[in-house]
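What you see is the complex with one protein chain gone and the rest in place.
Labels run A, B and C following the written order; every chain starts at residue 1.
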Amino acid sequence: MKNRRIGVYLIGAKGSISATVMVGAMALRRGLAAPTGMITVTAPFDDLRLVDTGSLHFGGCDVRQGTVVEAAHRLANETGAVGWKLIEAVEEDLAGIEPDIEQGTVLNCGTAIEDLACRGGCETSLRDEVSRLRECLARFKSRKALDELIVVNLASTEPSFHLEPCHEDPAAFEECLDRNISGALRASTLYAYAAVREGCPYINFTPSAGALIPAIISLAEKEGVPVMGNDGKTGETLVKSALAPMFLCRNLEVLSWEGFNLLGNMDGCVLDHPENKQSKIRTKDQVLSRILGYAPHSRVHIHYVPSLDDQKTAWDFIHFKGFLDARMSLQFVWQGYDSLLAAPLVLDLVRLAELAARRGEKGLMPHLASYFKDPLGVSEYRLTEQYRMLMDYAMEVRKSLGANADT
Amino acid sequence: MKNRRIGVYLIGAKGSISATVMVGAMALRRGLAAPTGMITVTAPFDDLRLVDTGSLHFGGCDVRQGTVVEAAHRLANETGAVGWKLIEAVEEDLAGIEPDIEQGTVLNCGTAIEDLACRGGCETSLRDEVSRLRECLARFKSRKALDELIVVNLASTEPSFHLEPCHEDPAAFEECLDRNISGALRASTLYAYAAVREGCPYINFTPSAGALIPAIISLAEKEGVPVMGNDGKTGETLVKSALAPMFLCRNLEVLSWEGFNLLGNMDGCVLDHPENKQSKIRTKDQVLSRILGYAPHSRVHIHYVPSLDDQKTAWDFIHFKGFLDARMSLQFVWQGYDSLLAAPLVLDLVRLAELAARRGEKGLMPHLASYFKDPLGVSEYRLTEQYRMLMDYAMEVRKSLGANADT
Amino acid sequence: MKNRRIGVYLIGAKGSISATVMVGAMALRRGLAAPTGMITVTAPFDDLRLVDTGSLHFGGCDVRQGTVVEAAHRLANETGAVGWKLIEAVEEDLAGIEPDIEQGTVLNCGTAIEDLACRGGCETSLRDEVSRLRECLARFKSRKALDELIVVNLASTEPSFHLEPCHEDPAAFEECLDRNISGALRASTLYAYAAVREGCPYINFTPSAGALIPAIISLAEKEGVPVMGNDGKTGETLVKSALAPMFLCRNLEVLSWEGFNLLGNMDGCVLDHPENKQSKIRTKDQVLSRILGYAPHSRVHIHYVPSLDDQKTAWDFIHFKGFLDARMSLQFVWQGYDSLLAAPLVLDLVRLAELAARRGEKGLMPHLASYFKDPLGVSEYRLTEQYRMLMDYAMEVRKSLGANADT
Partner (left out) sequence: MKNRRIGVYLIGAKGSISATVMVGAMALRRGLAAPTGMITVTAPFDDLRLVDTGSLHFGGCDVRQGTVVEAAHRLANETGAVGWKLIEAVEEDLAGIEPDIEQGTVLNCGTAIEDLACRGGCETSLRDEVSRLRECLARFKSRKALDELIVVNLASTEPSFHLEPCHEDPAAFEECLDRNISGALRASTLYAYAAVREGCPYINFTPSAGALIPAIISLAEKEGVPVMGNDGKTGETLVKSALAPMFLCRNLEVLSWEGFNLLGNMDGCVLDHPENKQSKIRTKDQVLSRILGYAPHSRVHIHYVPSLDDQKTAWDFIHFKGFLDARMSLQFVWQGYDSLLAAPLVLDLVRLAELAARRGEKGLMPHLASYFKDPLGVSEYRLTEQYRMLMDYAMEVRKSLGANADT
């Protein structure tokens, strides 16, 4: 395994999360930072012969102007979360990635995102665009002589998306591509399709529901490709999935759970568009009723507050009823750097997707549920139970590795 | 089972929690309130043939002046958490309990508590006092023709307590009683000893560490009596035990966890005495390092704020380190009525202790860990894991009941 | 003065604030409560020979079904802020007011409010409706033999309102009434007009901008009637007007000020309708830029959370820039009973409006600016400066009273 060369293809490579992922991997390689926030460096994962984070080869695409180095500078200057000295230390490494960042696709991802793109619209046919994306992946893989390429969607949230018949079945979906019905799919759909067709494990870290539609999940199963999503669970929802079970464990009745998320980065700017916000709120909102088994009065709000940059601030107000109908409350304030919370999860997911591919797993990876707000194919939303699923998986893999080692 | 007559003997019967327990049971009996906050009314406990809450017979003791009805009035007037109309509806029932509230014992429980007591100190010998307490229990049991009497310690927190050789071994402990070495034990020790000797299951809902010392736990095992403690987990620590595992699940490093508890009831007043506060802080403080596996900078503070009465307000500030050493924070504010959070747990514990006694369990009941800040004999401090222990127990009991039903 | 009989005519008499105003006045009369929250009981107001709160005669109108006693019961039952015993003690007094509560008018006040009204729409002409309202006031005044009748608008917030030419000039406004152009005005306009025409001082405690339009203010000046508004400053905006000047006093730059108001009473329900919410947000929102002299990123949000009833909970997040561009923050959480914060202000305003009328003041009363979110005719929004305006007025009145006493 030591000689396997592993690549990571980041969709949205010039965004804050991507920049943090790459800066982090470089910093780990050079021993300049600790892998705090990554679960795969703790037991029992450290026994699973996972790919070394520092050895990953990065490439990707984006629809924005600018460079990866500029994105890294923004991390230090605007956010203040990453020290300037660290950025300087890895700047040369980052510059080396630049040639591997290509032009992304913009297709039905909402005016908010389209406004970010430099070139004017999408005149090419769906089939042509898919071919281009597949070539991008294949070229990168061959250029770097990669044994495996993991594709991670870190692009901005697309507008919400409704499943139609042509999304259900692989054959229907192919026909939709042939007939060039572009209104039926999103940019994220094309990326996911291209990845799976190229045999690349695919992680949808965004809430964009157009990516892992049933037709593509079926295809992944058929092609033997592991995939997982949706929407990385980094902040308010993470806390929610840890706290909500407490009310169950005490039979306290949640009356209202109101969540307010303030953020000021590109993600926040895109989410300020009602059509894009809707996707996000949907994946955040269902967590509560799935855990509690009933639906209290609950709304999740996202507001764009530019001065906060990447430092998300969330206030949740939870009103609950206890014994003799007494009303009580719990509030929390979460203040975290969105990108720094997301990046270690992405690195974990890359390492675990590589493991899954190596082991011949295919289709959804339900053991990764704890990483996602809306874990596909999983009905368990409680954080600690999801974590236990991951631990059980790791123990099993360790056991099988031990068995293999014996033979 | 339906005909088993079950009693509850409350130590500290004139306090807020006791008043709420009794008002609650009466209200449930009359159908005036829902059992929100009690786990034993949910599945699978509702299949376990637990004693009906409304049928419990209450008695107890206290060192304070005043009546149970007055304590109930305080709940409505000062706290505002319980409606006046509800108190009025059960006032007559409460008055009926009055004759069954006896004089408690005050012995080495700290000047804060001794100041509350009406009579002057403890001139009697330990053996005499133990005899008196045993007679109290036996008399109440016989007067009400009870099949089982559960003793619950709800008295004020005693000063902290250090284990000495005479607390370890039943024989050494008996000798300590014979020799009347009063300095070696606390009031709570005598109550626990008397209960176990009388065959009464004993629940230590307070942090007072003098109650369930090793010698008494050994005695309980020998006598076939189930016991459990310490310190009901009602508020800030409950949240802590739900939230701390989140940092583990994400490999985020907790740097500091500072907790501030403001409360204004009798409990708060007693805890304002440094010697009594120490006991409480000890049971609250260890939860964190037990869950995390390391000890971050952490202090738990308790402050007496009279205007809050029973409405505890806690602020916890959690500072943590994430990827690339970024510092982030989580704060929470908990606002709950202490007595209304505690009372349903007490009723749950009474029902489950009765079940354990009926099933012939003896000694510690580790499956009740989720109810306590410092669960004796249990190293698991994570709320959801403790809850799972309780569920596993319940499923097992249900299975055995089903088996019995078949035969 | 002692013999002057003063009445208070409450528009929205069955709402929470009105109920609290009346319960409070009765409780003060009977010595059952302290006048905490009223400024007019402190020096130097206690020297101004203001009307005794306990002697006020209450009447009013509403469009809702139900009784004043029921509204008072809701205060005790749902809100929990007012003790049941207090309500019982004044219940008979309240019942005595019932015959003096008449049918209000519903006219262009938005579907949210119209849905509350029992009768179907407004078929009558504007002139007829004005006549009816004037008769209501006159009849009440004569029935109670009142020397003065103060009208206070406590009705639900109407949709936002745009000034048109016919609102500017009294003559144009009369013509609008004659021509029955109902689309040009709101229910609150008719009430205000009727009050001024009847010579009754008028207080607009709501944000409804249709009430004190320029034409009506001019009329008030001409008719010698004192009037004031808009929108009682009870909660989040009160804190804002106290805190915002701090940033000025330190030359700290407010970057963002985001305010979130959760409330669950009728007011909250009406404000959940976008058209009505707009009025409220407008009066709340301008406070900040008026104080700071620049407009930071700032949005005020109002959300309906039914379980909170009358207990408003507001979270404000203030992000600011200090020396060397450092970003810092201040957050506050305000938890108050809306009606209990408003009622003492209403009683203050009634007493001060009566004083103004007695002294022959007419038109706007700018010295009452501290009571309002959007004080008409005043450019000072800082709380302490507004308070100083009120104190200066009081000192001046006291001086003139002293002078009169001499002669």
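Rule of thumb we're sticking to: a residue touches a chain if its C-beta (ideal position, glycine included) is under 8 Å from a C-beta of that chain, and two chains touch if they have at least 3 such contacts.
Values in this document were obtained by computation on a predicted structure and should not be read as measured data.
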{"item": "Touching partners, among the displayed chains, of the absent chain", "value": "A, B, C"}
{"item": "Among B:139, B:297 or B:359, residue touching the chain not depicted", "value": "B:297"}
{"item": "For chain B, the residues touching the chain missing from this view", "value": "80, 255-256, 258, 260, 262, 297, 299, 301, 303, 305-308, 313, 315, 317, 319, 321, 327, 329, 331, 333"}
{"item": "Chain C residues touching the omitted chain (full complex)", "value": "20, 23-24, 27, 33-39, 41-42, 81-83, 86, 238-239, 242-243, 245-246, 249-253, 321-326, 328-337, 340-341, 343-344, 370, 382-385, 387"}
{"item": "Absent-chain interface as seen on chain A, which is shown", "value": "77, 80, 83-85, 333"}
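Note that in this section only the chains that are shown with their structure count from here on.
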{"item": "Chain copies touching (chain A, chain C) - same or different residues, decided at half shared", "value": "same"}
{"item": "Rotation, 0 to 180 degrees and nearest 5, that superposes chain A on copy chain B via CA atoms", "value": "180"}
{"item": "Geometric centre distance via CA averages, chain C-chain B, whole Å", "value": "49"}
{"item": "Between chain A and chain B, centroid-to-centroid distance (C-alpha), Å", "value": "45"}
{"item": "Mean-CA-position distance for chain C and chain A (Å)", "value": "50"}
{"item": "Of all residues in chain C, the ones touching two or more other chains", "value": "80, 333"}
